[in-house]
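With one protein chain removed, the remaining protein chains of the complex are shown where they sit.
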Amino acid sequence: MEIDRGDGRKANQLRPVSCTRAVLNRAHGSASWSQGETKVLAAVYGPKAGTKKNENPEKACFEVIWKPKTGQIGKPEKECEMILKRTLQSICILNVHPNTTTSIIIQVVNDDGGLLPCAINAACAALVDAGIPLKHLAVAICCSLAKNGRVLLDPNKSEEQNMKAFVYLAFPNSIQSVLPEGSLQVEGEPMEHGIITSVTHGVMSVDDYLLCLDKGRAASEKLSVFLRSSLK
Amino acid sequence: MAGKRGATPATYSPSLTTAKGKKKPPIFTDDANWVRSDGRHFHQCRPAFLRIATVNSASGSAYAEFGNTKVIVSVFGPRESKKAMMYSDVGRLNCNVSYTTFATPSRGQGSDNKDFSSMLHKALEGAIILESFPKTTVDVFALVLESGGSDLPVIISCASLALADAGIMLYDLVAAVSVSCLGKNLVIDPISEEEVYQEGSFMISCMPSRNEVTQLTVTGEWSTPKISEAMDLCLDACSKLGNIMRSCLKEPLSAPEE
């Protein structure tokens, strides 16, 4: 496969990934996650007593606050907050701390494409750092579809803009991983292939989407190995 | 593709070319013989279309269409009052009126109309048996889908139907009608264009079968005989509207289309 990406990567090659935990001392848990030039800082506060109105008091409640690099919070940030909240809610064990609220604050340090997957990864690492009970980890990845029909993984911003379509995917990581809290409760289902979150932009054929899914799964395995090792 | 939205530039809606020398439309003349732009007589209301139980998720709701004025009202409750509210022996009524962005000829902001909200509150308060739901609140929310004149009277009449649909105890339905003073003439149930040129307006909301007025507003300059003429006109129209509203409530829910 020839190299035709702006930064000389191969189609299936991710940008250099790095993860640092406990970067903030006042937060209960925090992590910074960077993929190439995209960098996100996540802080977790909680669980705090009480839930917001209209939430189920028998379960733990999450709130996500998205801080953009500059400017005010608009519709795109609200959408990210909602997706992130629902993604994190699905990986946490909600009935361990009923009637509590956990706040996750996402600070975008730099956006160079694939921001939402980066934020999901950062938030996930921060939740582990804060000791929030999780069913499993989530790993997120961006797959993009070039105009010639090839799938390029983890595009940066300039690539993203020239793509026909791109997909943000979040997968559960494989279950044999040993979680720090040892709160593993899920039975051994082959679940790492199920999608937790999928957000697409641009028009593509259904087959192209399924192709993105396959490539994304392969890449998520590598990422989940990295995530696991960086959490040990 | 994505992220192509910049700051929205300033826009304007194109106005109509006014050809020079063209005479004013007959609506503005001071003559006793002019015809209203929609062909009605001075003392004729627009045909009313009323329907209840239009919003499934509300406790009660109603839709009213008078010409181009289209209003939908939902009633929620009686339900828990806001936390900050003090204890109260009688129920509370909370009203809110808002317009859609496309309700008026030039695009609006779709914000709440505070004036109409408080007017609606005052018009309905007297008709509701507040003692029947102590400690709780009934919310009456109105959305004007399209504004075609006489908005407030339509909102008030529609809201009282919605209250009845929600099963809130009322002394009677509230019917509201307005009259505009255009030169020498009084026109009932004015449309927007007529409201723009009116010298005075008069609105009454009343409970027709009890012969009680819940709200009366007069703006502009009125002579005493005009006032009493307007009052008679409105009260007569209110009692007719009250009958239409009553028959609307009696209709089976699966009413045929119009």
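When the chains are written out, they are named A and B in that same order, and each has its own residue count from 1.
Everything that follows uses one rule, which is that contacts are C-beta pairs under 8 Å (C-beta built on N, C-alpha and C of every residue); 3 or more make two chains touch, one makes a residue touch a chain.
Definition applied: contacts and distances are computed from a predicted model.
Per its UniProt entry, the chain excluded from the display bears the name "Ribosomal RNA-processing protein 43", taken from "RNA polymerase II subunit A C-terminal domain phosphatase", "Ribosomal RNA-processing protein 43", "Ubiquitin-related modifier 1" or "Cytochrome c biogenesis protein CcsA". In the entire assembly, the chain absent from the figure touches the shown chains A, B. Only one of the listed residues, A:D7, A:E58 or A:E79, touches the absent chain: A:E79. Screening B:P105, B:P134, B:G167 or B:G220 against the full complex identifies B:P105 as the residue touching the chain left out.
When the whole complex is considered, the residue among B:A64, B:M119 or B:L143 that touches the unshown chain is B:L143. The chain not displayed touches subunit A at residues 54, 74-76, 78-79, 82-83, 85-90, 165, 167, 170-172, 191, 193-206, 208-210, 213. Panel shows subunit B; residues 1-2, 4-6, 8-17, 19, 22, 54-58, 61, 68, 70, 72-74, 76, 79, 96, 98, 100-105, 107, 110, 112, 139, 141-143, 145-148 of it touch the chain omitted from the view.
The rule is short, and it goes like this: only the chains that are shown with their structure count from here on.
Taking each chain's centre as the average of its CA atoms, subunit A and subunit B sit 50 Å apart.
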